[in-house]
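Complex shown without one protein chain; remaining protein chains in place.
Going in written order, the chains are labelled A and B, and every chain counts its residues from 1.
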Amino acid sequence: MSALPSGGSYLLPFILLAPLLAMFIIVFLPKEETKTIKIVAALGTFTSMVLSLYAFFAYNQAAGGMQFTLTIPWVPDLGVNLAFGVDGISLPMLLLTNLIGFSSIYASWNMEKRAKEFFALLLILITGVMGTFIARDLFIFFLFYEIVVIPIYIMVIIWGSTKRVSKEYAGMKLTIYLLIGSAFLLVGMVALYLAAAKQGHPTFMFDQLAARQNLYSAPFQKVAFGLMLFGFGSLISMFPFHSWSPDGYAGAPTAVSMIHAGVLKKIGGYGLIRLGIYVLPIGAKYWAPVIAVLAIANVLYAAFIALAQKDLKYVIGYSSVSHMGYVLIAIAALNPTAVGGAVAMMFAHGVMSALFFSMIGFIYEKTHTRNIPDLGGLAHQMPRLATGFIIAGMASLGLPSTINFISEFTIFMGTIKALPVQAILGIAGIIFTAVYTLRVIANVMFGPRRSEWDHLKDIKGAELVPLVVLGFVIFATGIFPNILFGLVNTGVTSSGLAKVLETVSQAKMGGLF
Amino acid sequence: MNLGNLSVGLSTYLLVGAMLFCLGLYGVFAKRNIIAILMSLELMLNAVNINFVAFNRFLWNQKIDIHYILTGNVAALFVIVVAAAEIAVGLALVITIYRNRHSTNVDEFDWLKW
């Protein structure tokens, strides 16, 4: 890597490095200066957020495809490139990461225990997640994904909370699941790499891998997609590999829950689209019926379990498993509308769950309990918190005017053609989602005033940032969906995905069922 | 005078090397004193050195490939240097262990176990 290419855009590396820079500054700050540390962390993520907002609006939708690209050969012998770039699928994810990253700093504004280490790790985590979304190279994608695992483990163990399961168990479960997933992914990745290298010029670049589809035989695609499905499936908490999710979220500190439920989980869905459908369409077609059935299990099974929960974080944990079912069924439907909906749903669910977790974080911080029967009538003492909670709840149950509704609607629209039975079962999930969400809102926020909570102060100042930022995004994109969908649409249509999906849907082949 | 007829062949050197190696191996397996084990290790390394030098002498066609003629010898030199370093570190470790444990018996050094 002697001479850098002159043509590339340095926007994405800047977005990626801003939090890392903040992290380095924090490392050199004295640990007593918690205020400064928080401000530096906030500045770092703020820079990233503004830059990614710029990227979001500067992206040329007419041209489509990968933009702001930068390619630096890294290990030329292996064909590894430090390649960055975003398209209509990854750019919303990048923006989502930054929105949630920025909010998560403020959601942990009252963190005093080992604040220096906490924020340094949080920034590494954000950087890692961002890296996976802007990577155009499978190797880099995998590298960043592995970077993510380390801070999460440490953060859950040190700053987590022990409820039904101990935080050590939760952290261990989370990490091991992620690692097992990544192990399968690694095997799939290497297999893909070797298969693609038959032609000479070994490569890890997504577009190159996708362009060499003729090299992958159908049996190979089925096996490779199966490996990917296991890896990404456990990441997106696909039934029955979901059980890390509620435990992990319950054990993790607020910021980690926000980032994990908000964006990290989406790497699974993103990977299934980017790597699964793009590169291995025949494999995707083969596995689609399985995914669809498991997705329905996700939606209904997790929604029912959420009904039986007493701990706030478990409710939202299971609800996020349930919502990921929609993403999975959209991927299984294999048509452009549904895949567009899946991307939008990942964005929508990210914003919603981050808001939910930040609000729950504040409740826990103030009341020191997350047990629903112990709470009640909090709207009396904390109306602003209640507003945020209700907004998150309404987004969760897919109320129109929130982005979640449009995403769900698009998914249903796409799936009902391809998988009518599964789609109907999935849509039935909206009833149960409403039941558990409204129960939680009613039991936590409404009801008679409880004197034991009279001393609580409503959220104010910096604590309002997550509510304002995420709430604004929920409604802004919900009322003007073309802000988001214009981009997603570009990602799905102009990047060739639509064409891939079309060929896949026309290919006649026997599935599992 | 034909050197090939008179002198010992490659197999002789290899035989010596193998015997030396086996002696060293026996020492490593059977000795209890850690100093003795280190010495046996040296034996094994030197057995390898003999092989290196012997192969260098017999296998390369010197007339054709002048550049690579010293490869085996250089390797042997490397081994000697590494062995020196290794024995320095090893002895340092042994001394530290002796100071703590007052023993050079490897049977007592089992604190790596499970």
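What we mean here is this: a residue touches a chain if its C-beta (ideal position, glycine included) is under 8 Å from a C-beta of that chain, and two chains touch if they have at least 3 such contacts.
The rule is short, and it goes like this: contacts and distances are computed from a predicted model.
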item: Chain not displayed: protein name in its UniProt record ("Molybdate-binding protein ModA", "NADH-quinone oxidoreductase subunit L", "Branched-chain amino acid ABC transporter permease" or "Cytochrome P450"); value: "NADH-quinone oxidoreductase subunit L"
item: Candidate in contact with the missing chain, chosen from A:G131, A:G268, A:G388 or A:G414; value: A:G414
item: Contacting the left-out chain in the complete assembly, out of A:A218, A:A442 or A:A476; value: A:A442
item: Absent-chain contact - pick from A:F119, A:Y145, A:Y301 or A:F362; value: A:Y301
item: Where the unshown chain meets chain A, residue by residue; value: 173, 176, 240, 243, 301, 304-309, 335-341, 344, 377, 379-380, 394, 397, 399-401, 405-406, 409-410, 412-414, 416-417, 423-424, 427-428, 430-432, 434-435, 438-439, 442, 445-449, 481-482, 485-486, 488-489, 492-493, 498
item: Touch list for chain B against the chain that is not drawn; value: 25, 28-30, 37, 59, 106-107, 109-114
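Just so we're on the same page, only the chains that are shown with their structure count from here on.
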item: Interchain centroid distance [CA atoms averaged], chain A/chain B, Å; value: 57
